[in-house]
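Omission of a single protein chain aside, the complex is shown with its protein chains in their original locations.
Now for chain A:
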Amino acid sequence: MITKKVNNVQDAINGIESGMTIMFGGFGLCGIPENTIAALVNTSISDLTCISNNAGVDDFGLGLLLQKKQIKKMISSYVGENAEFERQMLSGELEVELTPQGTLAERCRAAQAGIPAFFTPAGYGTEVAEGKEAREFNGKMHIMEEAFKADFAIVKAWKGDEAGNLIFKGTARNFNACMAGAGKITIAEVEELVPVGSLDPNQIHVPGIMVQRIFQGEKFEKRIEQRTVRAKN
């Protein structure tokens, strides 16, 4: 067994430098690598290009890195929940590339799968298609999108083992499973790091080969963005 375990989040983020491109798993605040983000906030690393479906909220998730002006550019599909983001974007401090959500996911998956580019119908005929090769397949127009190139991919899983095998819970799988292995180095923070052999190989969502560093997060707040409930009657 090749172990991927690192002792703590500090060891996990070793080698992350200013100016790098980093993928962050999660959808909204669901399944974000909150311990790694917190550790990055405590560094002087800046000028990051972040690939993440969303940009967190003002006081949680990637919003924390935005508050400290550590992010130079965001590549996302939806960024509407963050006032500081809006301020930096409108003032020109922050560069933003908006990309359709399915295209974002597939550009991660393509990187993970060693595919340099692919064609998708999403965005054809819109400003997203500007400057991109368009081609017809089966009577329908598609545009070419390229795989992401990231220095690090940072994902969060429910359970993992020292071999780097990951299991997600619920919709927290989202972009985490697509990003694992999509960066040169993948860091996985897990709620529970279990002994090798205790996870059923049939139930693994991401095999350990995709993960280079794994650690158990110290604490998970798991904040809910839109708490929506119905009354018990």
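One rule holds in what follows: a residue touches a chain if its C-beta (ideal position, glycine included) is under 8 Å from a C-beta of that chain, and two chains touch if they have at least 3 such contacts; residues count from 1.
We take it that contacts and distances are computed from a predicted model.
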| item | value |
| --- | --- |
| Name of the absent chain as recorded in UniProt (options "Sulfur-oxidizing protein SoxZ", "Amino acid ABC transporter ATP-binding protein, PAAT family", "3-oxoacid CoA-transferase subunit B" or "SDR family oxidoreductase") | "3-oxoacid CoA-transferase subunit B" |
| Options A:Q67, A:Q101 or A:Q216, residue touching the unrepresented chain | A:Q101 |
| Candidates A:D58, A:E162 or A:E225 - the one touching the absent chain | A:E225 |
| Chain not shown: contacting residue from A:N53, A:Q70 or A:Q212 | A:N53 |
| Residue, one of A:V6, A:V41 or A:V128, that touches the chain absent here | A:V128 |
| Chain A residues that touch the omitted chain in the full complex | 27-31, 53, 76-80, 86, 89-90, 98, 100-106, 108-109, 120-128, 158, 168-178, 205, 222-232 |
